[in-house]
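Note that one protein chain is taken out, while the other chains of the complex remain in position.
For chain A:
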Amino acid sequence: METNLAPVTNATILVWLLFLPFLGGWLSWQAERYSRTLPRWIALFTMLTVLGISLWLWFTGDYSLGTPSTTPQWALQYKAEWIPSFGISFHLGLDGLSLLLVILTNLLGVMAIGCSWREIDRYVGFFHLNLMWNLAGVVGVFLALDMFLFFFFWEMMLVPMYFLIALWGHSMPGGKSRIYAATKFFIFTQFSGLIMLLAILALVFLHHQGTGVWSFGYMDLLSTAQGLDPKIAWWLMLGFFIAFAVKMPIVPFHTWLPDAHGMAPTAGSVDLAGILLKTAAYGLLRFGIPFFPEASRDFAPVAMSFAVLGILYGAVVAFSQTDIKRLIAYTSISHMGFVVLGIYAGTTEALQGVVIQMIAHGLSAGALFILCGEIYERLHTRDLTKMGGLWARLPYLPPIMLFFSAASLGLPGLGNFVGEFLILTGSFKVAPLFTVLSATGLILAAVYSLILVQKAFHGKPRDDGHGAHLEDLSKRELAMMGLLMALLLGIGLYPQPVLNTSATAMKTVELQYQPAAATAALSAPAP
């Protein structure tokens, strides 16, 4: 039935992209019995390889893919039969959007392994198994073109993450336990996933009703979903939205995130903030909006209200946090609010801004969590009221953290500014009121970022028994930070390579979402 597709090429490279982390994870688990460092090297080597493959795909591939239309186009595909009787296939596809997110995933995967080098010393192999299987699950989510496969990976991300938090997390003394946080994370995402599963199944049944064929294929369901009765479409749209809203997370479904971040090991936090949250935005862009464009349009004011609520609420709550990781967790909620705003605005500028914002936030929040981990390693606390004056005690860490805080508050020249400004500019065209309300988030971002810098680094140095001069960042840590800083600067000053890669994919979403834009594009003379 998949008539609209370009000929399926058997791009096995996509399978490797997915399979290598699984393999590497299993190997490093097995290597644990020989040595404690061997698993780390295996994991690092694997992720570097996968990162190399994804970068190679970027540099050699063409993601402009001809004239954008309402039909999605893929640069690479891989398809194999899986459960033919239900129309389930192992179908992967890659376009500009998924490629960028795969690169981000693999890059932050390398960072996550790098920052765990000293932090993790129990069950090293099993840790890397979980970390890499989680990353593989995320890559699967970004590549899957079969709804059954998508859901499979969507759930697959959760279990390793649960173990990462439950086994290697930090419990706060006197506070909630890491098991509590892990369970909370699992139940929230599991329950919301269930709702999405119902929506997917309903869609499959409706497709069967209409055509007499069982299929979980993305393109099949896309055509079915777009022709649905508006009422049914509305309910199914809601099913997808809830799953993605919990994962994003959108206020008031966000409360699992600060707990999970608070307890997770550094690698887990990098993974959560940098990558897992992006799967939700990806889900909206790939499924939520294209499947149900009209319902989403009707729903846009509600979604944008949630976005504004998230931006402001996250920023206000972030301000009062004393646990540095919880503070950054709440800022993530605030930043993801911009993503929701941009997605539901649906203009070219806003959607491209969403891509930049996702990548820039992944890099900056990931870096901030790594730095929090470094501070914890040195002071054995994440309590901001017990910090202060660190500027005098560490030469490199404070200015680097200042850099990423500046990124977080949207300083021009860094990637986050490009993302936020594009989102706001693009959204203002269609939703001025929501945009103006969101823009006040820029002020609050300055408030919480600067209070973080003040509490952690400024003031008189404390005598907390760790010595006047703390051990500063090692070469490994400096290299990681340097790379992330360079990338944020690069995106901030010349985001065009990224924008060009995602242009067609985002234009497709825009054309699906905005009927006016689609008609205009159709009536325009062909180039």
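Heads up, the rule we're going with is that a residue touches a chain if its C-beta (ideal position, glycine included) is under 8 Å from a C-beta of that chain, and two chains touch if they have at least 3 such contacts; residues count from 1.
Note that contacts and distances are computed from a predicted model.
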item: Omitted chain, identified by the protein name its UniProt record gives, among "Sulfurtransferase TusD", "Protein TusC", "Imidazole glycerol phosphate synthase subunit HisH" or "NADH-quinone oxidoreductase subunit L"; value: "NADH-quinone oxidoreductase subunit L"
item: Full-complex contact with the absent chain, from A:211, A:454 or A:474; value: A:454
item: Contact partner of the left-out chain, one of A:141, A:406 or A:481; value: A:406
item: Touch with the omitted chain, as defined above, among A:213, A:302 or A:443; value: A:443
item: Options A:209, A:385 or A:496, residue touching the unrepresented chain; value: A:496
item: Residues of chain A (touch criterion as defined above) contacting the omitted chain; value: 251-252, 254-255, 258, 316-317, 319-322, 347-349, 352-353, 389, 391-392, 395-396, 399, 406, 411-413, 417-418, 421-422, 424-426, 428-429, 432, 435-436, 439-440, 442-443, 446-447, 450-451, 454, 457-461, 493-496, 499
